[in-house]
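In this view, the complex is presented without one of its protein chains, the others remaining in place.
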Amino acid sequence: MILVILLIGSPLAAAAVAVLARPYRRALGVVTAVLSTASLGAALFAWARVLREGTFTAASGGFRFDPLAVLLTVCVAFVSALAAWMSPLIGSREEYTDAQLRMLGILVNVFVAGMLVAVTVNNLAIMWVAIESTTMASALLVAIPRTKASVEASWKYLLIGAVGIALAFAGTVLSYVDVRQQLGPVPSALHWDAVVAAAPSMHPQVLRLAFVFILVGYGTKAGIAPMHTWLPDAHSEAPASISALMSGVLLAVSTYAVMRWKAVVDVALGGALYSNRLLLTFGFLSLLVAAFSLVVQRSYKRMLAYSSVEHSGLIWLGLGLGPAGTFAAMLHVANHAIGKSMLFLLAGRILQRYGTTDLRRVSGLLTAMPATAVLFAAGLFALIGAPPFGLFVSEIRLVAAGFATGRTLLTIGVLALLVVAFVGMLRALNHMLFGPVPDEVTVGEARASEVWPALVCIGLLVALGLGVPAPLHALLVAVAEGR
Amino acid sequence: MEAAFPQLCILGASAVLLAAIIPLWRRHVPAYIVAFQWQSFALAFVTALVGYMAHIRELYIVAALIVAIRGMLFVRLLRKLQARVGEITELKPLVNIPTSLLIAATLVVIAYAATRPAVLVASSPTRGAMPLAIAVILVSMFTVASRKTAIGQVIGFLMLENGIALLSAVASYGVPLTVELGLFLDALLGFLVMQILVFHIHDAFDTTDVEQLSRLKH
Partner (left out) sequence: MVVTAFLHGLVALLVAPALVGLIRWVKARLQSRRGAAPWQPYRELAKLLRKERVVSQHASWVFRVTPYILFGTTLVVSCLIPTVLAPTGVQVFGDLIAVVYLLILGTFWLALAGLDPGSAFGGMGSSREMTVAALTEPTMAIAIFALALPAGSTDLGQIVRRTLEMPTSALGPGHVLAFAALFIVTLAESGRLPVDNPSTHLELTMIHEAMVLEYSGPYLALVEWASALKLFVFCVLLANLFVPWGVALSANPTAIVVGIAAVLLKVAVIAVALAVFETRVAKLRLFRVPELLSASFVLSVVAVVSAFLGR
């Protein structure tokens, strides 16, 4: 119980502080950062406990910490702490007014709390409500700059996201038909463990239909093509720390919801063939769309956004490739969370300096902001799957799982698309790093204190690239085996 | 008389579907609002009927909430919103009216075809209304996609939610009450957020014609 309070209560408390504190003082940003670090501490504690004791529940069964939930919890808590320490709430950023900062402070914490509830709550309907609430909070966050572009992106995101997530609820309701007949109309009838237990006697015909709704619904939020159209807009227009949260973990949280339902459907259908096929189809399609969109990108933030579509697709592909693929996909989730959020935060700094997201007008980064440039380049290399970073390892494992399960043709296609994405992003990086610095851009790093969180990220990525540490390995094995 | 209840439910569900088709047919935004209102009343009727038939007290509460929140509160807010941003007509829907009606008909056929296996194994007496609920969901999705006024899109979304509430009533006799209350809260917040954004769009673009929102490409 204390664990849950510390984990989810911390961001809620930070939101309350942001609501109540009058006048809004910028030092309050530090409160958010400290509380998010406390939340991260609770997540790490849950990790230790789940390795020691296996799956445990809290708050009389309302919250359930199994290896999968803990993995996502740690990712969310880590990225939110990172975003809090690098967010505009801390330090003096001139582009936001106090009122905007207050909104940012409230919503970002509600957003994080929503994600944490989604991955830890036992009830599948509450999980849906939590994910839906993240849509609202993050849509408002996207609109905070109040520019035309951000309002437009926010509206698209809200509408497409809300419609998509509504479909996921339709799927939830459909599968509840069978559960209710067996367990009766009690709230716990939608508890995940109860649903899994009831799954063998559910009607496959109903669940097939329900799963399509769920895939399309949560897939919309996970940025899966062809429902991804909102993502490049929203992720590129949002404030950097929000982009980091949305790209780094929100996509993974939606994928988490799909994994929960996949487990139910696989039991009910007596095999994973149906769900695997769907996941592979959607995953490959996303990869295809993203790879070619990456080549034609003119904005580095949109480029990062499309790269999120690409990696979401990769993760879904991994989920469709059996236990080995799931292992790789989950490792990829962790890697991508670290790498992508760091890149968005650095992109925010570049945007602040250059005043544009247009690739053609960003050059000479290496001269203008050497530290940021090196970190950005390293992050981008990590993202395209170059060694010695963690994403290299997870992608290799994923490809190996593809060959091992006999999907040779598909895996070769995936490799080809990865190369396309590689070329597209490298070309952009080349242009950004070198060349002359535009006249209006000042040269020199601002403060060293703003660089260290990114350094931590790069360190983690390299560490994950050299070898999966034992606690993480144990956790991932447990997730892959569905324990 | 017992046999008439499922039929009455299906009748109510048809009315919900009929209301979902109206925005595709009319261009007048206030008519959308009226259609949404009637749809919510029809939905409340079906919900209460299912509650009576299956002896589930909670569904009466749900039905009352549907009337109060969706049928009245949302409608009032929509009217206010419409008065403030001044959208009266959907001038150029993305798809012309006869075509969009034909698309709606196709979607209904798809809904029937897709739910056929599920309906055959379902055991609830109201299962005949399941395809109608799915059809409401699909048609409303098309409404959201094809309307160009922000209010038209919002109403499409609200109708989509009505479709889901209908599905939950006829397929599984509703979800547990705690979840149901969570959903209402969620819908309310979602609506308020949409309202705020419509105001933002209005302020930023001086119009809520979503056609103007085409700055972001690729």
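The chains carry the letters A and B, assigned in the order they are written, with residues numbered from 1 in each.
Keep this in mind: a contact is a pair of C-beta atoms (placed from the backbone, for glycine too) under 8 Å apart; a residue touches a chain by one contact, two chains touch by 3 or more.
These numbers come from a predicted model, not from an experiment.
Undergrad: Considering the full assembly, with which of the depicted chains is the omitted chain in contact?
TA: Taken over the complete structure, the missing chain's partners among displayed chains are B.
Undergrad: So one chain is hidden, and I want to know which residue out of B:L8, B:L94 or B:V121 touches that hidden chain in the complete assembly.
TA: B:L8
Undergrad: Please pick, from B:V34, B:A54, B:L101 or B:V121, the residue that touches the omitted chain in the full complex.
TA: B:L101
Undergrad: For the chain not shown, which residue from B:Y112, B:F184 or B:F199 touches it across the whole complex?
TA: In the complete complex, the chain left out is touched by residue B:Y112.
Undergrad: Need a quick check: the contact residues on chain B for the chain that isn't drawn.
TA: Spelled out for chain B, the touching residues are 3-4, 7-8, 10-11, 13-15, 17-18, 21, 25, 97-98, 101-102, 104-105, 108-109, 112-113, 116, 128, 131-132, 135.
Basically, only the chains that are shown with their structure count from here on.
Undergrad: Averaged over CA atoms, how far is the centre of chain A from the centre of chain B? Could you give it in whole Å?
TA: 30
Undergrad: Which stretch or stretches of chain B touch chain A in the complex?
TA: Contacts found on chain B: 56, 58, 114-115, 117-118, 120-124, 134, 137, 141, 144, 150, 153, 157, 160-161, 163-164, 167-168, 171-179, 182-183, 186, 189-190, 193-194, 196-197, 200-201, 204-205, 210, 213, 215-216, 218.
Undergrad: Quick check on the complex: what are the chain A residues that touch chain B?
TA: 123, 125-126, 129, 132-133, 135-136, 139-140, 143, 146-149, 151-156, 158-159, 162-163, 166-167, 169-170, 173-174, 176-177, 180-181, 185-187, 189-190, 203, 205-206, 208-209, 232-233, 237, 293, 296-298, 302
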